[in-house]
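Below: one structure, written as C-alpha coordinates.
Up next, chain A:
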Amino acid sequence: MSTGEPILKINNIEVKYHEVILVIKGFSIEVPNGGIVALLGANGAGKSTTLKAISGLLNHEDGKVTDGSIEFMGVRIDRMKAEKIAKMGIVQVIEGRKVFEHLTVEENLKVGAHMRKKNGRDIKDSLEMVYHYFPRLREKRTETAGFISGGEQQMTVVGRALMTTPKLILLDEPSMGLAPLLIHEIFDIVTRLNKEENISILLVEQNAKLALSIAPYAYVMENGRVVMDDTSEKLRENPDIKDFYLGLTDVGGRKNFRDVKHYKRRKRWIT
Partner candidate 1 sequence: MATTFLPCGVYHENYKQDQAWWQTKFIKSKMFLLFISLFFIIPWISDTYWLSIANLIGYTVLGALGVQLLIGFCGQVTLGHAAFLAVGAYVSTLLVLEFPWPALLVEWGLAYPLSILISAIAAGFWCVLFGLPSARVKGFYLILTTMAAQFITVDFVITQYVSQIGGRGQAFSLPPGTIKVGPWVIDSDIKVYYMMIVLVILCVVGLVNLLRSRVGRAWVAIRDNDISAEVMGINIIKYKLLAFFVAGFIGGIAGAVWISNLAAISPEHFPWFLSLWLVGVVLIGGAGSIHGTIFGSIFMVVVMELLQMAVIPLADTYPKLLVDFLFIKESAFGLAICVFLIFEPNGLAYRWWQAKNYFNLWPFSY
Partner candidate 2 sequence: ATISVGALNDMTGATSDVGRDYALGIAEAIHYVNDTGGINGKQIKLHQFDYGYRVPEALTKYKLFQRLGVVAVLGWGTGDTEALSPTVTKDKMPYVSASYSGHLTDPKKTPYNLFFASDYSTNARAALTAWFDKKWPKHKDYGKRKPRFASSYMFASPYASAPIKAIKDQAGILGFDIGPDQDVSLFAIDTKSQNLALKNFKPDVVWHGNTTMSVSATLRDAYSLDLGADHIIDNWGYDENLPKLAAKAAEGAMGPAVCAFFGEKVPGMDKVVAYAKKYNPGIPANKRLIRTVQAWADVLILREALMRADKAGKLDGESILKLGFETMNNFEIGLGAPPVTFTATDHRVTSVVPVYEIKNGKFQLVEKVDLKGRWPEKWAKEWMGW
(Lines give C-alpha, C1' and ligand atoms only; values in the text may rest on other atoms or scores of the structure.)
Protein backbone atom coordinates (compact mmCIF):
# COMPACT_ATOMS: atom_id res chain seq x y z
CA MET A 1 0.00 0.00 0.00
CA SER A 2 1.17 3.47 -0.72
CA THR A 3 2.06 5.91 1.93
CA GLY A 4 0.38 8.89 3.45
CA GLU A 5 -3.16 9.79 4.38
CA PRO A 6 -5.92 7.82 2.71
CA ILE A 7 -7.58 9.82 -0.03
CA LEU A 8 -10.99 8.45 0.86
CA LYS A 9 -12.16 7.41 4.24
CA ILE A 10 -15.57 5.95 4.90
CA ASN A 11 -16.46 5.88 8.49
CA ASN A 12 -19.19 3.69 9.81
CA ILE A 13 -21.85 4.82 7.40
CA GLU A 14 -25.45 3.76 7.24
CA VAL A 15 -27.49 4.13 4.05
CA LYS A 16 -31.22 4.05 3.66
CA TYR A 17 -33.39 4.14 0.59
CA HIS A 18 -36.75 5.90 0.78
CA GLU A 19 -36.05 6.55 4.43
CA VAL A 20 -37.15 3.03 5.35
CA ILE A 21 -35.03 0.49 3.51
CA LEU A 22 -31.70 0.07 5.23
CA VAL A 23 -29.08 -1.38 2.94
CA ILE A 24 -25.74 -0.43 4.43
CA LYS A 25 -24.90 -0.36 8.06
CA GLY A 26 -21.72 0.22 9.98
CA PHE A 27 -19.58 0.22 6.92
CA SER A 28 -16.02 1.53 6.84
CA ILE A 29 -13.31 1.38 4.22
CA GLU A 30 -10.27 3.39 3.24
CA VAL A 31 -8.72 4.05 -0.12
CA PRO A 32 -5.05 5.04 0.07
CA ASN A 33 -3.83 7.93 -1.99
CA GLY A 34 -2.73 6.58 -5.35
CA GLY A 35 -3.85 3.07 -4.58
CA ILE A 36 -6.29 0.60 -6.00
CA VAL A 37 -8.82 -0.98 -3.73
CA ALA A 38 -11.22 -3.67 -4.80
CA LEU A 39 -14.64 -4.17 -3.36
CA LEU A 40 -16.04 -7.66 -3.78
CA GLY A 41 -19.37 -9.02 -2.79
CA ALA A 42 -22.40 -10.95 -3.85
CA ASN A 43 -25.31 -9.43 -5.64
CA GLY A 44 -27.18 -6.98 -3.54
CA ALA A 45 -24.43 -6.65 -1.02
CA GLY A 46 -24.56 -2.92 -1.51
CA LYS A 47 -21.47 -2.27 -3.56
CA SER A 48 -23.11 0.05 -6.03
CA THR A 49 -24.91 1.77 -3.21
CA THR A 50 -21.60 2.44 -1.53
CA LEU A 51 -20.19 3.99 -4.65
CA LYS A 52 -23.26 6.14 -5.08
CA ALA A 53 -23.00 7.24 -1.51
CA ILE A 54 -19.49 8.43 -2.16
CA SER A 55 -20.25 10.25 -5.36
CA GLY A 56 -23.42 11.81 -4.04
CA LEU A 57 -25.65 10.24 -6.64
CA LEU A 58 -27.59 8.49 -3.95
CA ASN A 59 -29.82 11.53 -3.52
CA HIS A 60 -30.90 11.00 -7.02
CA GLU A 61 -32.46 7.66 -6.15
CA ASP A 62 -34.03 8.83 -2.97
CA GLY A 63 -31.36 7.32 -0.81
CA LYS A 64 -29.47 8.97 2.01
CA VAL A 65 -26.45 8.52 4.16
CA THR A 66 -28.10 8.58 7.54
CA ASP A 67 -25.15 8.00 9.78
CA GLY A 68 -21.35 8.07 9.77
CA SER A 69 -19.17 10.14 7.53
CA ILE A 70 -17.33 10.06 4.26
CA GLU A 71 -14.15 12.05 3.98
CA PHE A 72 -12.35 12.86 0.80
CA MET A 73 -8.88 14.34 1.25
CA GLY A 74 -9.88 15.35 4.73
CA VAL A 75 -13.16 17.05 3.71
CA ARG A 76 -16.51 15.64 4.65
CA ILE A 77 -18.50 15.02 1.53
CA ASP A 78 -21.46 12.96 2.63
CA ARG A 79 -23.78 15.97 2.65
CA MET A 80 -22.54 17.54 -0.56
CA LYS A 81 -24.24 17.79 -3.90
CA ALA A 82 -23.10 15.42 -6.59
CA GLU A 83 -21.65 18.00 -8.91
CA LYS A 84 -19.60 19.49 -6.13
CA ILE A 85 -18.16 16.14 -5.31
CA ALA A 86 -17.37 15.61 -8.95
CA LYS A 87 -15.63 18.97 -9.02
CA MET A 88 -13.47 17.85 -6.11
CA GLY A 89 -12.23 15.03 -8.28
CA ILE A 90 -14.39 11.98 -7.76
CA VAL A 91 -15.83 10.40 -10.85
CA GLN A 92 -18.05 7.40 -10.89
CA VAL A 93 -18.61 4.97 -13.69
CA ILE A 94 -22.20 4.01 -13.09
CA GLU A 95 -23.28 0.46 -13.64
CA GLY A 96 -25.74 -0.25 -16.41
CA ARG A 97 -23.93 1.38 -19.33
CA LYS A 98 -25.39 4.81 -18.97
CA VAL A 99 -24.26 6.50 -22.14
CA PHE A 100 -25.86 9.68 -23.40
CA GLU A 101 -27.97 7.84 -25.86
CA HIS A 102 -28.72 10.63 -28.27
CA LEU A 103 -25.23 11.98 -28.54
CA THR A 104 -22.65 10.42 -30.79
CA VAL A 105 -19.84 8.39 -29.33
CA GLU A 106 -17.38 11.21 -29.78
CA GLU A 107 -19.71 13.73 -28.19
CA ASN A 108 -20.10 11.37 -25.29
CA LEU A 109 -16.38 11.35 -24.80
CA LYS A 110 -16.13 15.11 -25.18
CA VAL A 111 -18.77 15.67 -22.54
CA GLY A 112 -16.47 13.73 -20.27
CA ALA A 113 -13.96 16.54 -20.56
CA HIS A 114 -16.53 19.08 -19.46
CA MET A 115 -14.93 19.85 -16.16
CA ARG A 116 -11.53 20.49 -17.57
CA LYS A 117 -10.41 23.99 -18.16
CA LYS A 118 -10.91 24.58 -21.82
CA ASN A 119 -7.88 23.34 -23.64
CA GLY A 120 -8.42 22.07 -27.13
CA ARG A 121 -5.15 20.21 -27.55
CA ASP A 122 -5.38 18.53 -24.26
CA ILE A 123 -8.81 17.19 -25.03
CA LYS A 124 -7.66 15.99 -28.43
CA ASP A 125 -4.87 14.05 -26.79
CA SER A 126 -7.19 12.40 -24.35
CA LEU A 127 -9.55 11.49 -27.17
CA GLU A 128 -6.65 9.93 -28.97
CA MET A 129 -5.77 8.00 -25.87
CA VAL A 130 -9.28 6.61 -25.55
CA TYR A 131 -9.37 5.67 -29.20
CA HIS A 132 -6.03 4.06 -28.79
CA TYR A 133 -7.32 1.86 -26.02
CA PHE A 134 -10.63 1.14 -27.74
CA PRO A 135 -10.06 1.13 -31.48
CA ARG A 136 -13.62 -0.05 -31.90
CA LEU A 137 -14.80 3.31 -30.63
CA ARG A 138 -12.86 5.13 -33.31
CA GLU A 139 -14.82 3.24 -35.93
CA LYS A 140 -18.07 4.07 -34.19
CA ARG A 141 -17.29 7.64 -33.27
CA THR A 142 -19.98 9.21 -35.41
CA GLU A 143 -22.66 6.68 -34.48
CA THR A 144 -25.39 7.60 -32.05
CA ALA A 145 -24.39 6.07 -28.77
CA GLY A 146 -27.81 4.63 -28.10
CA PHE A 147 -27.53 2.36 -31.09
CA ILE A 148 -24.13 0.82 -30.60
CA SER A 149 -23.74 -2.60 -29.07
CA GLY A 150 -23.77 -3.23 -25.37
CA GLY A 151 -20.06 -3.81 -25.17
CA GLU A 152 -19.35 -0.71 -27.18
CA GLN A 153 -21.48 1.29 -24.81
CA GLN A 154 -19.49 -0.09 -21.94
CA MET A 155 -16.32 1.07 -23.66
CA THR A 156 -17.84 4.47 -24.18
CA VAL A 157 -18.71 4.81 -20.53
CA VAL A 158 -15.27 3.79 -19.38
CA GLY A 159 -13.71 6.01 -22.02
CA ARG A 160 -15.82 8.92 -20.88
CA ALA A 161 -14.57 8.48 -17.35
CA LEU A 162 -11.01 8.45 -18.62
CA MET A 163 -11.62 11.79 -20.29
CA THR A 164 -12.19 13.43 -16.95
CA THR A 165 -9.06 13.94 -14.99
CA PRO A 166 -10.14 12.86 -11.55
CA LYS A 167 -8.24 12.13 -8.40
CA LEU A 168 -10.37 9.13 -7.62
CA ILE A 169 -12.33 6.91 -9.96
CA LEU A 170 -15.13 4.74 -8.71
CA LEU A 171 -15.44 1.92 -11.19
CA ASP A 172 -18.61 -0.11 -11.06
CA GLU A 173 -18.11 -3.35 -12.93
CA PRO A 174 -16.03 -2.08 -15.80
CA SER A 175 -15.64 -5.47 -17.44
CA MET A 176 -19.29 -6.31 -17.68
CA GLY A 177 -20.29 -7.58 -21.08
CA LEU A 178 -16.91 -7.12 -22.68
CA ALA A 179 -15.30 -9.71 -24.86
CA PRO A 180 -12.49 -11.69 -23.17
CA LEU A 181 -9.85 -9.95 -25.20
CA LEU A 182 -11.01 -6.56 -24.04
CA ILE A 183 -11.30 -7.38 -20.40
CA HIS A 184 -7.56 -7.62 -20.15
CA GLU A 185 -7.22 -4.36 -21.96
CA ILE A 186 -9.49 -2.63 -19.49
CA PHE A 187 -7.55 -3.86 -16.55
CA ASP A 188 -4.32 -2.82 -18.18
CA ILE A 189 -5.72 0.64 -18.62
CA VAL A 190 -6.81 0.80 -15.04
CA THR A 191 -3.39 -0.12 -13.77
CA ARG A 192 -1.72 2.32 -16.10
CA LEU A 193 -3.97 5.16 -15.07
CA ASN A 194 -3.18 4.36 -11.53
CA LYS A 195 0.56 4.20 -12.09
CA GLU A 196 1.07 6.93 -14.67
CA GLU A 197 -1.50 9.50 -13.67
CA ASN A 198 -1.52 8.62 -10.01
CA ILE A 199 -5.28 8.27 -9.92
CA SER A 200 -6.68 6.36 -6.98
CA ILE A 201 -9.21 3.73 -7.85
CA LEU A 202 -12.04 2.06 -6.01
CA LEU A 203 -13.02 -0.94 -8.06
CA VAL A 204 -16.17 -2.96 -7.85
CA GLU A 205 -15.85 -6.06 -9.94
CA GLN A 206 -17.49 -9.44 -10.14
CA ASN A 207 -14.48 -10.98 -11.78
CA ALA A 208 -12.66 -11.50 -8.55
CA LYS A 209 -9.65 -13.09 -10.05
CA LEU A 210 -8.81 -10.11 -12.16
CA ALA A 211 -9.76 -7.63 -9.52
CA LEU A 212 -7.45 -9.25 -7.02
CA SER A 213 -4.70 -9.35 -9.57
CA ILE A 214 -4.58 -5.59 -9.96
CA ALA A 215 -5.71 -4.37 -6.58
CA PRO A 216 -3.25 -4.89 -3.77
CA TYR A 217 -5.98 -4.62 -1.16
CA ALA A 218 -9.59 -5.73 -1.14
CA TYR A 219 -12.72 -5.68 0.94
CA VAL A 220 -15.45 -8.31 0.84
CA MET A 221 -18.99 -7.16 1.45
CA GLU A 222 -22.06 -9.07 2.42
CA ASN A 223 -25.43 -7.61 3.30
CA GLY A 224 -24.20 -4.08 3.62
CA ARG A 225 -21.26 -4.90 5.87
CA VAL A 226 -17.60 -5.56 5.38
CA VAL A 227 -17.01 -9.15 6.34
CA MET A 228 -13.41 -9.51 5.38
CA ASP A 229 -10.60 -7.28 4.28
CA ASP A 230 -7.03 -8.12 3.59
CA THR A 231 -4.28 -7.91 1.05
CA SER A 232 -4.97 -9.66 -2.19
CA GLU A 233 -2.42 -12.41 -1.66
CA LYS A 234 -3.97 -13.38 1.59
CA LEU A 235 -7.46 -13.29 0.19
CA ARG A 236 -6.47 -15.44 -2.74
CA GLU A 237 -5.35 -18.07 -0.32
CA ASN A 238 -8.49 -17.93 1.74
CA PRO A 239 -10.52 -21.10 1.14
CA ASP A 240 -13.87 -19.34 1.22
CA ILE A 241 -12.81 -16.76 -1.27
CA LYS A 242 -11.36 -19.47 -3.42
CA ASP A 243 -14.59 -21.31 -3.43
CA PHE A 244 -17.11 -18.53 -3.76
CA TYR A 245 -15.31 -15.79 -5.61
CA LEU A 246 -12.70 -17.57 -7.65
CA GLY A 247 -14.63 -20.71 -8.48
CA LEU A 248 -11.78 -23.05 -7.70
CA THR A 249 -12.34 -26.50 -6.36
CA ASP A 250 -10.37 -27.75 -3.42
CA VAL A 251 -7.99 -29.45 -5.76
CA GLY A 252 -7.29 -26.16 -7.39
CA GLY A 253 -8.55 -26.82 -10.89
CA ARG A 254 -11.49 -25.33 -12.64
CA LYS A 255 -14.66 -27.32 -12.44
CA ASN A 256 -16.94 -27.98 -15.30
CA PHE A 257 -20.19 -26.09 -15.10
CA ARG A 258 -22.07 -29.21 -16.05
CA ASP A 259 -20.92 -30.70 -12.80
CA VAL A 260 -22.12 -28.00 -10.51
CA LYS A 261 -24.01 -29.58 -7.70
CA HIS A 262 -27.70 -29.27 -7.63
CA TYR A 263 -28.34 -28.59 -4.01
CA LYS A 264 -28.23 -25.22 -2.52
CA ARG A 265 -24.68 -24.44 -1.84
CA ARG A 266 -24.64 -20.83 -0.82
CA LYS A 267 -22.51 -20.04 2.12
CA ARG A 268 -23.32 -17.15 4.31
CA TRP A 269 -20.81 -15.29 6.33
CA ILE A 270 -21.99 -14.64 9.77
CA THR A 271 -22.78 -10.98 9.88
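The definition used in the following text is that a contact is a pair of C-beta atoms (placed from the backbone, for glycine too) under 8 Å apart; a residue touches a chain by one contact, two chains touch by 3 or more; residues count from 1.
Selection criteria: all candidates are chains of the complex that A comes from, given by their letters.
This structure is a prediction, so every number in the text was calculated from the model and none was measured.
Looking at 1 or 2, the chain of this complex that touches chain A is the one numbered 1.
Put simply, chain A touches candidate 1 in their complex at residues 18-20, 22, 25, 62.
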